[in-house]
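What follows is chain A.
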Amino acid sequence: MTQIDSKIPQGPLAEKWKNYKDHQKLVNPANKRRLDVIVVGTGLAGASAAASLAEMGFNVLNFCIQDSPRRAHSIAAQGGINAAKNYQNDGDSVYRLFYDTIKGGDYRAREANVYRLAEVSNSIIDQCVAQGVPFAREYGGLLDNRSFGGAQVSRTFYARGQTGQQLLLGAYSALSRMIGLNKVKMYTRHEMLDVVKIDGRARGIIARNLITGKIERFSAHAVVVATGGYVNTFFLSTNAMASNGSAAWQCYKKGAYFANPCMVQIHPTCVPVHGDYQSKLTLMSESLRNDGRIWVPKKLEDAKALQAGTKKGKDIPEEDRDYYLERRYPAFGNLVPRDVASRAAKERCDAGFGVNNTGLAVFLDFSDAINRLGKDVVKAKYGNLFDMYEEITNDDPYETPMMIYPALHYSMGGLWVDYELQTSIPGLFAIGEANFSDHGANRLGASALMQGLADGYFVLPYTIQNYLSDQIQVPRFSTDLPEFAASEKAIKDRIQKLMSIKGKESVDSIHKKLGHIMWEYIGMARDAEGLKEAIQKLKDLKKEFWTNVHIPGQAEDLNVELEKALRLADFIEIGTLMAHDALDRAESCGGHFRTEHQTEEGEALRHDDKFMYVSCWEYQGEDKDPVMLKEDLNYEFVVPQTRNYKK
Partner candidate 1 sequence: MDKDINITLKVWRQKGPKEKGQFETYQLKNINQGTSFLEMLDILNEQLINEGKDPVVFDHDCREGICGMCSLYVNGHPHGPATGATTCQLYMRRFNDGETITIEPWRSAGFPVIRDLMVDRYAYDKIIQAGGFVSVNTGGVPDANAIAIPKADADLAMDAAACIGCGACAAACKNGSAMLFVSAKVSQLALLPQGKVEAARRAKAMVAKMDELGFGNCTNTRACEMECPKNISVSNIARLNREFICAKLKD
Partner candidate 2 sequence: MWLLNSSIGKKLIMSISGLFLILFLLFHLCMNIAAVFSGEAYNVICGLLGSNWYALVGTLVLAAGVVVHFVYAIILTLQNRKARGNDRYAINARPKGVEWASQNMFVLGLIVILFMILHFSQFWYNMMFAELAGIHGDIHPQDGAAFINFYFQGNVVNTVLYLVWFVALWFHLTHGFWSAIHTIGWNNTIWLNRWECISKWVATIICGLFAVITIIFFLNGVGA
């Protein structure tokens, strides 16, 4: 069995990153000009990496599928970004942020990576402020913080309900500056379809120009994948419509390990599903849980009345309300981590206490906050979110409690990377949500922005030099090499195959079927029986897709349905790998909940003796079961405990 080396530096936890930087190899400025780096994706990780690498002097080729790098889905993050600044003097520290993140991840993340993340978190805030990111401030002119799930300190920096937008625009402006200076060549509306390997190293990509439909080749000395997560496998999620896992999936198929695919996050506060035609789920910021109280009725007959529409939330008297999070988790109350809050909502709804017509919703109630703080204060804090909610549901959240339900939100799993953020293919790096590294089995709120920017600004630009330093003698590669030609041919054949199916079903209708299977069997609660069934169903669905999908239009032309079909083909395979991984991991941890493995109180039951590892899946070929390799997690500094948010 292959020994997986995560290249964690020696030394005490707090000195690992410093030691690494002190001893890593660097590339001198004159040589940087001779090296090309491809960065795929322009979200927080991609844009910040592309900008930082270009600032250092590398030639960067940057790709995105949208019409502008500013539209990457990082922009939709609402709540905030964590940092261990301790500006609030509430006892925060790098160690505490590290500890909370490791604990929040249910002890399935690498200590060294997470510590490094906490360490550079402070630099991120400094960097963003210097770029002109308008973070919220107090009257004294200093930065404001709010609290977030899974932490007992206020360490979250925010810019109204648009933190992701503001951080992304900061990175985008840095990237734009480099594009303007011709240090970055930007390719918009280009979708990466393959990574090209030469002599075992990643040396380029094949991308499809989404306007012309032409397949184009690009070569470089290293490739960085920053293409986000894959939860659109579930069809309905909070991700943008075009968010997909295909770039990462092609890397996997070329030999990169895919780590912890079953670890996906289900966000507790989303607007509930309202119909079959629904295309996506809208997130309501987790910050709402600071002031909103989550409840369902105590009595089943009240729930039935709510489901029938004969009663409204406000008709149910205080004593008949079950604030189940406050009841079950007195210490953290409504601010428990996302996985806990989501599962608790599902538990209540499964028991019949759901509060809308589908029975799949719970209340998020602001009446207490309005009484305590006044409507104006609540409006100032959450006004835009309330307006958004009202526009979607036609309900006024100032008058009647909001209804929320969990929805797919984030993938903790992703391409396996070592401490240097390099995948198992030399020269291929993965950053941001596309890699698996820092969140373990569950991600805490306001940590995704932190990780994306940490990878892009402060980690990858260092670690990639360790790789590139021995590449300075390597001349630029021609895209006429046979490896490129072979890759392009394979893609063209695949597209040709898709176009020639001419079946009866639209891409979306098959994607919806995939979503149903995923939600039913690989969703919030999983069991061995169901997962085996899911693998079979996905096999059938894959066959159905490849024999009955209908794609109108031409291959070499703007063709949105073809774009979607290429992504869906990969989603089906990703779903299958998720099922394999979920089946292997016979324990409950973080976002992965196996119903066979729970405590008597219904809490997640980890089996540290058997599953203290990162599952790294290796592709074996079409229609062959993947092979799993283990990267053992050695906790040197923290003692894994059962997460307890009760006291």
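These made the cut because all candidates are chains of the complex that A comes from, given by their letters.
The rule we apply is simple: a contact is a pair of C-beta atoms (placed from the backbone, for glycine too) under 8 Å apart; a residue touches a chain by one contact, two chains touch by 3 or more; residues count from 1.
If you're wondering where the values come from, they're calculated on a predicted model, not measured in any experiment.
Touch between chain A and the candidates 1 or 2 in this complex is found for 1 only.
Across the interface of their complex, candidate 1 is touched by residues 48, 51-52, 55, 66-73, 75-76, 85, 87, 123, 125-143, 159-160, 162, 164-166, 169, 172-174, 176-177, 179-180, 186, 188, 211, 238, 240-242, 274-275, 277-280, 282-283, 387-388, 391-394, 457-458, 461, 506, 508-509, 550, 552-553, 558, 560-561 of chain A.
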